[in-house]
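One protein chain omitted, others in place.
Take a look at chain A:
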Amino acid sequence: MLVPAVAVPFFGAVLVWAWRDRAFAHWIGVGAAALALAVVAVLPVGRGNGDWVSIGGSLSGGWWHEIEFAWAPSLYLDFSLAVDGVSWPLAILTALLGLLCCLHNALGAERRTSGALQDRLARVETGGPSLAADDASGVPGRPAATLTSLLLAVQFASTLVFFADNLILFFIAFESVLLPMWAIIRRYGDPVARRRAAAKFALFTVGGSLIMATGLFVAVADAGTADLGAIIVAGGVDPSISLLVFTLLAIGFAVKAPLWPLHSWLPDAHTAAPTVGSVLLAGVLLKLGTYGLIRVAGGIAPQGAADAAPVLAVLAALGILVAGLVCLSLPELKRLIAYSSVGHMGFVVLAFAAGTEAGVRAALFGNLAHGLITPLLFFLAGALKARTHTGLLGSLGGLRLAAPAFAGLLGFAAFASLGLPGLAGFWGEAFTVYAAAERGGAWLALAAAAAFGAFLAAAYLLRMLRRVSHGPLVPATSGIGDASTAELVVWSPLVAGTLLLGLIPGPLLDLFSEGLL
């Protein structure tokens, strides 16, 4: 089942692109994404018990499923995929977000409610590629099918990253994410900012992934194999180079995660990207960084991880505080959400750096929770911007009066993001603080900093709600429609997921505990 899980989005992308001029192209995309979700969803069926057994000299059984084909043996490259309790939740999150984004495009959820005409004019004036030329489907208010195709390509590459059991394949998949995402930002982004943002995104990402690749190759040369599972089970690379490997890998993943101070591409990219692009950036691409940090960097260089943990933790705590303080003064909605991601990812990295069992689980949980909540926030922000044509907090207000259901959802997402108990965001952050405090000593200060960061998050999210939802109606918000059925269809799985993880976190934590770390 692993091959179809990866192949379905790929062929979906190709098919949508091939038929991009037809009206049904979007629905092919939705179908492919739905099929991919279904395939990923059945992966836990028939899984092993998580114990490693030695069969004929090679270890197996720790993965739920694994497959392997030789591709280029002299480069140590095998097409080998595997899945376990750590990668599966992220893969299903990817598939879910992919489906929601395709659905969002197919239903035209955003543009139907927006002044599409005004948007078109802006594009022509700024000399961007005209959507009209590409979107021959004839349905007004729907983004081009090529966008859906690119989304599926990102989904394909990300799924491949999560399932890769070969370090070289991991690197190639990691690099594959870059071009489609660059194209999404560059072509469909905000006409004013997209050029700079796309270039910055591409340069940062490729820089990070090449530094990461250097670390991977050092590890491969030391271990004599590129099999991720085998290296992890063998206890990682030789202790003498462990710190070097971990440093190179951590720099690479820290760019993607992003960890302060390597985060500066993120706010630009999020602000400039179209809604679906932001959703995938927040929900999937950032996860590649944290997944890599926890699974790959922590797995193949555990000694190095332990040595570098204080540095990582201090950077993470600083990131939490910086993001909180910056968010307090940001005037723009999408940028604010983007910066809040830096803070949330700081929690994940801090939890991982703590290195205890509780810490690693908190990191994985916080990672997943962020992948549900922040995309929801981006969907809402995108819908709001499409209605009001502005994202400036200063010119918004009174949403509660104009669109009560919409404002309610925004409030729900904001509360989830600030870590209200009972919602998904709570467990990750609470256990991060707990894990850091558990280490004692100077870690107590970091725990306190993280807790203060959570307080700052509450402050800036409430400020955002006050500016957007409350107060009197302003011209921008008067007369806008409430959430449409199409929008509710797209958003409801995220809301349900947030509630589910918040109320019953146990099953997910159990999954993590049987994973290979």
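The rule is short, and it goes like this: contacts are C-beta pairs under 8 Å (C-beta built on N, C-alpha and C of every residue); 3 or more make two chains touch, one makes a residue touch a chain; residues count from 1.
By our rule, contacts and distances are computed from a predicted model.
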"3-oxoadipate--succinyl-CoA transferase subunit B", "Proton-conducting transporter membrane subunit", "L-cysteine S-thiosulfotransferase subunit SoxA" or "Pyruvate dehydrogenase E1 component subunit alpha" - which is the UniProt name of the missing chain: "Proton-conducting transporter membrane subunit"
Residue in contact with the excluded chain [from A:172, A:269, A:300 or A:501]: A:172
Per the touch definition above, residue among A:3, A:42, A:75 or A:234 touching the missing chain: A:75
Listed residues A:165, A:222 or A:268, member touching the removed chain: A:222
Chain not shown: contacting residue from A:182, A:291 or A:512: A:182
Contact footprint on chain A, counting only the chain that is left out: 71-77, 129-130, 157, 168, 171-173, 175-176, 178-179, 182, 186-187, 199, 202-203, 206-207, 210-211, 213-218, 220-222, 244, 248
